[in-house]
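Rather than the whole complex, this shows some of its chains in their spots.
Which chain is which? They are A and B, in the order written, and residues in each are numbered from 1.
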Amino acid sequence: MVVVMQERASEDQIQHVIATLVEREFDVHRSTGALKTVLGAVGGNRDFDTGLIEVMDGVQQVLRITEPYKLASRTFRPTPTVVSLGAFRIGGDEVIVMAGPCSAETEEQVEEAAATVARSGAKMLRGGAFKPRSSPYSFQGLGEEGLRMLRAACDRHRLELVTEVMDVGQIELVGRYADMLQVGARNMQNYSLLRELGRSRTPILLKRGISATIEEWLLSSEYVLAGGNTDVVLCERGIRTFEPYTRNTLDISAIPVIHKLSHLPVVVDPSHGTGLRDKVAPMARAAVAAGADGLLIEVHPDPDRARSDGAQSMFPEQFERLMAELRIIAPAIGRSICVEPAARRAAVSHA
Amino acid sequence: MVVVMQERASEDQIQHVIATLVEREFDVHRSTGALKTVLGAVGGNRDFDTGLIEVMDGVQQVLRITEPYKLASRTFRPTPTVVSLGAFRIGGDEVIVMAGPCSAETEEQVEEAAATVARSGAKMLRGGAFKPRSSPYSFQGLGEEGLRMLRAACDRHRLELVTEVMDVGQIELVGRYADMLQVGARNMQNYSLLRELGRSRTPILLKRGISATIEEWLLSSEYVLAGGNTDVVLCERGIRTFEPYTRNTLDISAIPVIHKLSHLPVVVDPSHGTGLRDKVAPMARAAVAAGADGLLIEVHPDPDRARSDGAQSMFPEQFERLMAELRIIAPAIGRSICVEPAARRAAVSHA
């Protein structure tokens, strides 16, 4: 921490700040300039509230140095984390696509969605069984019956399953069906849930809260990492801004920022990020071009009749066209995307 | 819902929209103008995703009419809800002040804080035993030991206790000690928790999420109300904006907005709303002048040594001065605030 004293700060005020810091076990270095005194404080408690110094008399500004996250930082681990799932890996050269419906609705709908996803070369099926909805009157998901449908479709099509877990009480149940557990944007700061997922050994997909800073997002990942679960994948899904036209503003720049600050992989969800079907393909292409490690996309066999998120779900043929476009873009940054299913099956048999 | 078709929309496109709405059990009224066709759709499902129509060909704009909350609206209940707690009521003529430390830390600290709070005429003690902290390395609260301290101090000083409950598993425990259960900003959309609190009969203090719209906030209250718990008090505590100087921007205008849209009482937390001790008094005065039904304020006997939120906690003497200022302001809008303790004891004995 660096404490900048006001130009007119008295010696008493300076001494009071120094004494407070020393009491909190900081080592303090003092630089007395012509205009201002600046104090550098090192050591002390990582959990120290710098605001405490900020409100002291004579203090102009307090500048915090140490990033408050540790295990999630590049400083702690300079090489990228690669999360293995079945026969593929998130965070490596291949860009991984996770796709499927917002919610599991019927046996047929799940099967059709899974078939589309597998046929186009995507590697994971996404789909919800427990849905956090802003209105209590909205469809809340099929529960365990939905999980069963999703699992069966994954097994038939050799896909891995990612699905949301909404609270501590659901972890065990959802964990019996899923290959990856998703923490939704609204739960990004549900610390009870994060702490418990730290004890799990299933990979976690951690969505960014709608108004979370990147630092807060990494701090939330720290709750999981600190529990011993190192398989965390971050997911950008749009932040809230003043612009009303799109539901959220997808923060594509979060991709290179995360890659600089952290070793964790980052994927992008353009479906929730825009809320509008015809904006999903452009934003998916943008995410891959900017270096995303994967995509999370809503696809539905019949979006007009979807029970939730129909407006942002792609038609199967739109999704297949997008996959073809992404195969052209990925090599521009030295990556591949979703090799064709045939090639993939061969790869699986040699794994 | 009102659907505005594009000027160049074809008859086929219009018919497709009508058919989709009728299939979803809406009654559709068509107005054909010189330039545009406008469709009015009534009935249908409250849980209908208007985005589904928005993405159809030929549609320019979809305007949603019905507010998605019902039990929380003034339309449903035109007279203000008044929540009774001990010998006083939130939402009536008196402005209720809840004050105390961020966290229970020691027996002495809790006792001193409670004594200050009671002496100044405030009616409720606030204080945390389970703390949601953005870093896993921060102090997380004393747990049940903290609850016990807070309860004992309330009993000694004839105060009611409001304290936070972080997840479903804590409701029973916290409910044994508290008179009012607080849902923190980060949990405003933790629907599992809200649904369970709807089954409780303890009053709920529901904080606004840091980037929640007023509509989303009321929808979250709807989860509690729909469960049968009608004693819900809303708490504005600052929203996230681009301004870095204050931790959040306290949205004072939310007070008159809530009073127009809903019958629920609304209180204001200027401590979290600004994050800076010297901004708490001005914003507390502003909240009362704008018509808030109460205040939630952090006071600590020794803020410089607080284990959390010290920078935004008032010194006891600052708090007492603030209470005196508020007693001048409240009558300007026909309200009283926190009658003197002596008068209050008399009132209690007649209740």
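Throughout what follows, a contact is a pair of C-beta atoms (placed from the backbone, for glycine too) under 8 Å apart; a residue touches a chain by one contact, two chains touch by 3 or more.
Remember, predicted model here, so these are calculated numbers, not experimental data.
Q: List the number of copies present in the full complex, noting that all chains share one sequence and 2 are shown.
A: 4
Basically, only the chains that are shown with their structure count from here on.
Q: Roughly how far is chain A from chain B, going centre to centre by Cα mean, in whole Å?
A: 28
Q: Going by the contact rule set out above, which residues of chain A touch chain B in the complex?
A: Touch residues, chain A against chain B: 20, 46-47, 49-52, 54-55, 68-70, 132-139, 166-169, 186-187, 189-193, 195, 210-211, 216, 219-220, 222-223, 226, 240, 275-278, 303-304, 306, 308-312.
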